[in-house]
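Every protein chain but one is kept in place in this view of the complex.
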Amino acid sequence: MLKTFPLGGVHPPENKFSESAPTEELPVPAQVVIPISQHIGAPSDPVVKRGDIVKVGQLIAESKGFVSANIHSSVSGKVAKIDGVTDSSGYRQTAITIDAEGDEWLDSVDRSEQLTKEVKLSREDILSRCHEMGIVGLGGATFPSHVKLSVPPGKQCDTLIINGVECEPYLTSDHRLMLEKGEEMVVGISILMKALGVDKAMIGIENNKPDAIEHIKKISAAYKGISVHSLKIKYPQGAEKQLIKALLNREVPSGMLPIEVGAVVHNVGTAFAVYEAVQKNKPLIDRIVTVTGKSLANPGNYRVRIGTPVSALIDAAGGTPEDTGKIVNGGPMMGKALNKSDVPVVKGTSGIILFPASESRRVRVTPCIRCSKCITVCAMGLEPYLLMSLAERDMYDIVEANKVTDCMECGSCSYICPAGRPLLDYIRLGKSTVFSIIRERNSK
Amino acid sequence: MSNLLNVSPSPHVHGKETTVNLMKGVLIALAPAFVVTVLFFGYAAIIITGVAVLSCVIFEYLIQRFILRRENSVNDLSAVVTGVLLAFCLPTNIPLWLVVLGSLVAIGMGKMTFGGLGCNPFNPALVGRVFLFLSFPVQLTSWPKPKGFLTGYLDANTGATPLGIIKENYGELPVSEIMAMDQMPGYTDMFMGRMAGSLGEIGALALLIGMLYMLWKKIITWHIPVSIIGTVIVIAGGLWLVNPSENADPLFHLLTGGLLLGAIFMATDYVTSPMSSRGMIIYGIGIGLLTMVIRRYSAYPEGVQFAILIMNSVTPLINMYIKPKRFGEEVNNG
Partner (left out) sequence: MNPTIVYTVASLSSLGLIAAAILYVFAQKFKVYEDPRIDEVQDILPAANCGGCGYAGCRNFAEALVKADSFDGLNCPPGGSEVMEQAAAILGREAVAADPLIAVVRCGGTPDKRPLTSLYDGVSNCKIANSLYTGESDCGYGCLGLGDCVASCQFDAMHMDNESRMPVISDTNCVACGACVKACPRSIIEMRKKAKKDRKLFVSCVNRDKGAVAKKACSVACIGCSKCVKVCEYDAVKVENFLSYIDYTKCVFCRKCVTECPTNAIVEINFPPRKVRNQEAAKA
């Protein structure tokens, strides 16, 4: 029997239209807009000013504090302005706008395609290289990788888990990466293993990608300690805690990090970025983005420079279809709906999905019939119906007592609800309110 | 692009499941039992069910339109399900005005008083049924004998249900002799549905088919029916093993009365059953226990209806104290 996590989960239609489309390189755009906050943690400090000439890979914003990440220029050209731009939520945040001229890279970056297997750097050097090159988790959460790789004192890590699950419907960028850059990715995994000081790595891939499983199995056979595991198709398997449960059968205690059970989880995209950073000295300036949708002409996967407008991506995939009603940045379950398509691609952009108007409105909300399907599908064992009704009535003390802080906002409850109730909307409200109440309480 | 984009919080896709589909699923699952009852009780079953469904729907519509004055939700089919379930626990030779009255109580008192679908603490169909049962015991306990499709409506030829027969003769005759009585149907008849009883409760096989359908379609989970039936088997089996001359065997308890109808369709009613699977099992055990207590030790031959209503009232308490198994709560990484 295939491995999976035991509690909850849903299986939305996969709709992976772009899984057989090879990754294409998107031309360098005329202008890139690079926000200074593309990661979890403190926004970076710009180190260039208006009018500066920058090269591809040059540091343009320095990380501030430990939990933060460097940001590098993704094009060569002139800094046009450092000013507020609207980000994917419509709110303004500081970004560095660069007008592209040519494509001149920093000399230190090794741009050859040649595979470098030997890892020369020491453990500490790998960490500092990841920090220097601005590597963040590319699965979507954009947590700075060097933080994740630094095992806190007193904790033990014995297994590195590589997330190749891609449980979100529609998205295929990780799938394509595994097929096309498998060799590099596995070298990246061995680098990560060295950085963590572990001799065991497990790659979890869902069963709907048999070609990737075969391919990575073949490559990883040559490496010691790396094993590939095929998993049952079930959302949200890509969530850290669920993946650890599925692969290691260890349960991360409520409110704790995976390191508590001796595991560290990294995405396949991150493993590849780490390979590039460590072996090729290349900062994180581009990533693979899936552009897909039912009415899109050419759903595909594109390697794009960070800061490229989303609209350029959509144009490359055949332009915005007439019937588009919603554009989602990320997967359909956890992604963020955009209110306009001229926002930039950032480090955490894993996909752009265009929904036709007919699928872009929510279903009508009817009364809760207490069918308990939300409880059945909740992977964290929560009671979404209860959390929603409590949050609706501002009863946050009971919301907290019912473990709202464990919710990872996977959306399975809202997905399954036969009454179309906006469970996650209110749970998210309850969760953020409870977190601010906790912060306030702790500060006292 | 001229159209404005829609923006909403995630998730951006929704499953195919809707309230109406679930209700349709329940109706489909009830269909085999309906076929069985028509085969044994004739067109009267169709009349009773029709009247019950129609009056439930009309009462729900009227109450929403003229008393609650709010958007009508008759389309969600929940009133139809209530109507069918109410009809299923009535005998076929009941006067029609009682069916209408029962529907009014079921919908009016059992459901709309509390705010309609999703708010009622008690199963509406059972509220209607118990109201009729307590107010009109004579009409509610005269069961026609199953005579096939051409049985006339209000057929005068009535008989007792197997549970009634056994209750009447408890203490006077040993169970083995009661079972051998002429009027007592055999197990095959009970399994297929050839016995006196309420409309929908007779066909054990048909009800089990309905249960399998609902389990397959994931309309219900196994927890409630299995825990009810399991508890009944354990208790009845225990009593039977201790004293076989005074207690009927578990199979008899399983096949007679409203146990299967109750366990599969009434107790699993979403609104009035607990939310977590642990809670469902406690609820099921409670129903099984109460059913056996009432059947064996009270004046009533049948106890499923009361057992379910009593456990309905405990449901909020179960929901409050029995939480689902949380991820990462009790960690056992041994």
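For clarity, chains are labelled A and B in written order, and residue numbers in each chain start from 1.
Everything below uses one rule, namely that contacts are C-beta pairs under 8 Å (C-beta built on N, C-alpha and C of every residue); 3 or more make two chains touch, one makes a residue touch a chain.
Computed from a predicted structure; not experimentally measured.
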| item | value |
| --- | --- |
| Option from A:200, A:229 or A:340 whose C-beta touches the chain left out | A:340 |
| Sole contact to the chain not displayed, among A:89, A:116 or A:295 | A:89 |
| In chain B, positions touching the absent partner | 4-9 |
| Touch list for chain A against the chain that is not drawn | 84, 86, 89-92, 336-337, 339-340, 360-362, 422, 425-426, 428-429, 432 |
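The criterion applied here is as follows: only the chains that are shown with their structure count from here on.
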| item | value |
| --- | --- |
| Geometric centre distance via CA averages, chain B-chain A, whole Å | 48 |
| Touching residues on chain B, where the partner in the complex is chain A | 1, 3, 5-15, 17-19, 21-22, 73, 76, 78, 116-119, 221, 270-271, 273-277, 319, 323-329, 331-333 |
| Contacting residues of chain A [partner chain B, same complex] | 7, 10, 12-13, 169, 241, 245, 249-256, 261, 320, 322, 324-328, 330, 332-341, 353, 355, 357, 359-363, 366-373, 375-376, 378-383, 385-386, 402-403, 406, 409, 411, 414-420, 422, 424-425, 428 |
